[in-house]
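One protein chain is absent from this view; the other protein chains keep their places.
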Amino acid sequence: MLTIGLTHYLIVSAVLFCAGVFTMATKRNAIGILIGVELVLNSANVNLVAFDRYRAGLMDGQIAALFVIVLAAAEAALAVAICMNFYKNLVTVDVDQGDVLRG
Amino acid sequence: MSLQVGILWLCVTALPALAHEEAASGVGTGVVYAVPGGWFEAVMFYVFAGTAVLSAIGVCVSRSVVRMATWLFFALGAISVLYFLLAATFIAAIQLIVYVGGVLILLIFGVMLTSQSPWVRFTPSRLNLAVAGLICVGLLVCLSSILLEADFGAPLSTTPGVTVEAIGRRMLTHYLVPFEIAGVLLMIVMVGAAHLARQEKQ
Partner (left out) sequence: MEPVLAKLLAASLITPFLTFWILVLWGPKIGKPRAGWVGLIGGMGVPLALSAVVFVTWFFTSPEQRAELTAAAQHSQVLWAQLGRFDVTFGVKLDSLTVAMHFMVCFIAFWIFFFSIGYMSGHADCVHHQSKYWRFFAYLALFAFSMLGLVISPSLLFLFIFWELVGLCSYLLIGFYFETDYAPPAAMKAFITNRVGDFGFIIGLGIVFTFLGTLDLEGAAAAFKTQLATSTGLFAPQVTVPIFGWTFSGMTLATLMGVGLFCGAMGKSAQFPLHVWLPDAMAGPTPVSALIHAATMVAAGVYLVARVFRLLTPDAQMFIAVIGCITLTFMALIAIVQTDIKKCLAYSTLSQLGYMIFGMGVGAWTAALFHLITHAFFKAMLFLGSGQVIEGCHHVQDMRRMGGLRTKMPVTCWTFFVGVLAIAGFGIPGVHLGHWKFGLGGFFSKDEILAVAYDRAYNWGRFGAPSEGHAEAGANGEARPANKEKHADGGTRSAESAAGGRGVRLAAFSSGSSEEVQHSAAGTPAQKAAGSEKDAHGAEGGEHHASEKDGVASGIQALPKWMFWFAILTAYVTPFYMFRAWWLTFMGHPRDHHVHEHAHESKMMTTPLVVLAVGTLVSSYFLFRPMLSHAAEAAADAPLVVAVDGEAHEPAAALLSLDHTPERDPHKKLVGLVGFAFLIGFAVSWAIYRNGLDVASRIKAIPPFNLLHTLLERKYYFDELYDFLWVRGCRAVAAVCAFIDTWVIDLVYNLLSGVTERIAAFSGRVLDAQGVDGFVNGISETANDLAEVLRKPQTGGIRKYVLWSVGLATAAIAALIVVMRVNGG
């Protein structure tokens, strides 16, 4: 238990992932869903960096993590903008209200 | 309150980074980190992995979006410490800057701009909660069972020094095309976000 290995990190990552998915599945607030997505993305990042640290060591994992962070930031910006629009159109952020494909 | 906690906690996160710097200082520029280990790292890991996991669960169970965001703040910070422990100092720094500094603030802005009344909550149905919980726990069990049994082989004896310079070089040589694409993507996102958030003129 004292020697921290790859498995430790992967377990943490798995827990984060499940928590993120649970958040996505249960929160009706659009921002809440976004927070869930962030958790999921972070769990993936932990995986990447951990594998890079323990297995590959070629920093490719870190670079992939960097790209994920960039994409996550972009996604967050866009998603918040979408939330605003959603709110502007429906006067709520309850995603269950937005189930019609109509502009 | 949460701000003070956050500051205190950020101070703590600096410690493992210092630990690594110490390890690296003897080696010189071609940084080769010592094999991580020892009780210090284990303690740090358990503390911050625990923080991350608990915060994530906190995110799951909170009803209020503001609370969720606060928990996420802790989770992201703890994850950044995990990066430090993984010798990925640059990623850790980026994690702090981009996530804790940028994304989270963005989310909080979103919360503030879209809340109808101070603490509006949309409660999910019990069935929903039950199904989601079942599925997530099931998934966790499956994953854990695989992970615990899996043999990942021996860990690397040393970690090549991953400096910011090395990352930069690799990013701009080997990963140049993805890098450019990411740049284009960011620009498109910027335009798109501006377009979406724009006030429609009458």
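We call the chains A and B, going by the order they appear; numbering starts again at 1 in every chain.
Going forward, contacts are C-beta pairs under 8 Å (C-beta built on N, C-alpha and C of every residue); 3 or more make two chains touch, one makes a residue touch a chain.
Since we're looking at a predicted model, the values are computed, not measured.
Across the entire complex, the residue among B:61, B:146 or B:184 in touch with the chain not shown is B:146.
Interface note for the absent chain: among B:97, B:112 or B:131, the touching residue is B:131. Take chain B: the residues that touch the chain left off the picture are 124, 128, 131-132, 135-136, 138-139, 142-143, 145-146.
Touch with the hidden chain on the side of chain A covers residues 21, 24-28, 33, 95-96, 98-101.
What we mean here is this: only the chains that are shown with their structure count from here on.
The centroid of the Cα atoms in chain A and the matching centroid in chain B are 9 Å apart. Across the complex, chain B is touched by residues 1-12, 14-23, 25-32, 34-36, 38-39, 42, 45-46, 49-50, 52-55, 57-60, 62-63, 65-67, 69-78, 80-87, 91-94, 96 of chain A. The part of chain B that touches chain A in the complex is made up of residues 36-37, 39, 41-42, 45, 49, 52-53, 56-57, 59-60, 65, 68-69, 72, 75-76, 79, 82-83, 85-88, 90-91, 94-95, 98-99, 102-103, 106-107, 109-111, 113-116, 121-124, 128-129, 131-133, 135-137, 139-140, 143-144, 147-148, 150, 152-153, 155-156, 158-160, 162, 166-167, 170-171, 175, 178, 182, 185-186, 189-190, 192-194, 196-197.
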